[in-house]
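Take a look at the following structure, please.
Note that this complex is displayed minus one protein chain, with the remaining chains in position.
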């Protein structure tokens, strides 16, 4: 079963959320990253995400599998967009189901942090003042 | 504007979430509490939430207002069900929008903790083995 | 002169009292004594230390005096969420 997916088209959070709910779930935590109109003080008009698809899929799957081992959760999923995104579009979604909220929150936070650090996806921003850049954080 | 609401009928999370999104939002964190089929080792067949409506509304609103002051967030909302709920039904939803994920996660967690401690809502559980109880945690 | 009040009961207090509110005249000097009297009358298991008290839809202090025509609620430990 895949817990991690890349999507080159907009995806529906309600459907993904529905896939995590069952009678044992007491707490569901989710996180969504949206395209902001600014970053590091510069006005942003749009962005593009590029992935090394084979490795991103494998590494994303490892992150989710590790989350299920580390935390007392029932399940977890993550979907990350690729391609061109406009301001306000959904870039990444993480959903975690658990019996209790402690584990749901902790796992959700851990997953988004790990995905941002480990999964080979790159953001290319276009700026209102002109110019465009790949983001390669230190 | 009301940030906190009680609802005696099922409510739609997608609509509530849409109300929090704008171009400044980079991170959106949400939490949902669902009716589990067990609690403290006992099988649960259903439950009822009762609120002291006037005070719950006022205190819930205070929790959300305080969250907006304490955390670097853009907005926050919470809706809590009242009445009879079946297993798997949504009991409470919290949504928080922010520029960055740190504040979104921290505020979301703080809100659900404060709501559970301060807002006059009580849970009445019915058990598979027979019997029913009001929950009045220590 | 006694004070006319309405007391609201919620959750286990309502179940034990068998009513969700009652209106009566009280001579209790403060809300703490009022609850102690009502606990004795209805047999509430919860001691005053476990409760909070609200007047007219806002949290109040146990040593507040009952106000005439006010609506008083004793708040058992909450369990929302």
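So that you can tell them apart, the chains are marked A, B and C in the order they are listed, and the count of residues begins at 1 in each.
Criterion: a residue touches a chain if its C-beta (ideal position, glycine included) is under 8 Å from a C-beta of that chain, and two chains touch if they have at least 3 such contacts.
Quantities reported herein were computed from a predicted structural model and do not represent experimental measurements.
Hidden chain, full complex: it touches shown chains A. The hidden chain makes contact, of the residues A:18, A:43 or A:58, with A:58. Although one chain is not drawn, the whole complex shows that of A:29, A:87, A:106 or A:121 it is A:121 that touches it. In the full complex, chain A contacts the hidden chain through residues 33, 49-52, 54-56, 58-59, 80, 91-92, 112, 115-124, 134-138.
By definition in this document, only the chains that are shown with their structure count from here on.
Relative to the whole-protein C-alpha centroid, the nearest chain centroid is that of B. Taking each chain's centre as the average of its CA atoms, chain A and chain B sit 24 Å apart. Those residues of chain B in touch with two or more other chains are numbered 33, 112.
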